[in-house]
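With one protein chain held back, the other chains of the complex are shown just where they sit.
Let's look at subunit A:
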Amino acid sequence: MAAEQKYTEATWPSSPERATLEGKNKFLGFWLFLGGETVLFASLFATYLALKDKVPSADHALAKDLFEIPLTFMATMLLLTSSLTSVYAMYHMKNFDFKRMQAWLLVTVLLGAAFLGLEIYEFNHYVHEFKHTFTSSAFGSAFYTLVGFHGAHVAVGLGWILTLMIRNAKRGLTLYNAPKFYVASLYWHFIDVVWVFIFTVVYLMGMVG
C-alpha cells in the first residue's frame, strides 16, 4: 500500500501517523529527539537556577524586580490554549478531515505568534527599562539563554507548521504527510511542556524571591 494512495474516511487507518514504516520511524525518532531536548533544556534550567540573581552590583535588577504576573499569565494562557487547538487539529487528522485540521493548525499558529509577540515586547521592556541585557550580568545571560532558547523553539515550530500547511494545501491528507503533521504537533506540545516549567521556575519562583 503506497503512502501516496488516496484514502476515504472509511479506509483511513486508525493510527495514520504510524501506519507506514516511515511513519513508525518518524514517531520513534522524534521521541528520541524529545528525550535529548529534555536534557538540553534541563541543563539550561540548571544554569539558570545556579546563576539566578547573580549580579555584579546592587543597581542591577533582580528577578523579583523584573517579572510581573499579568504578562506572564497572558503568555501562559496563549500557549496552553494553542496546545489544545493543536490537539483539535490532530483529532480532525484522525477523522480524515483535512480542512478542519488546517483550520485548527492556523489557529495554533496565530496563538503561537501572539505568544512570540508578547515575548519580544517583554525582552524589549527589560532591556530598555531595567538595563537587563544578555551581557549585563550572569543572571541576564542565563535568563535570556533559557527563555530565548524556548522562544526560538516557538519560532521554529511556527515556521514548521506553516510550511507543512502550505506544502500540503493541495495534496490533502495521505499516509505520507499524516506522520509529518503528527510529529509537528508533538513538537508543539513539547514547547508547551517546557513553558510550564519556565513560567513556574523562572517567573513564579522569581516573583516569590
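In the analysis below, a contact is a pair of C-beta atoms (placed from the backbone, for glycine too) under 8 Å apart; a residue touches a chain by one contact, two chains touch by 3 or more; residues count from 1.
The rule is short, and it goes like this: contacts and distances are computed from a predicted model.
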Identity of the absent chain, which is to be given by its UniProt protein name, from "RNA polymerase subunit sigma-70", "Cytochrome c oxidase subunit IVB", "O-acetylhomoserine sulfhydrylase" or "Branched-chain amino acid ABC transporter permease" = "Cytochrome c oxidase subunit IVB"
Touching the unshown chain, subunit A contributes residues 1, 9-11, 13-15, 18-21, 24, 27-28, 31-32, 34-39, 41-43, 45-47, 49-51, 54, 69, 72-73, 76-77, 80, 83-84, 86-88, 91, 94-95, 138, 175, 186, 189-190, 192-193, 196-197, 199-201, 204-205, 207-209
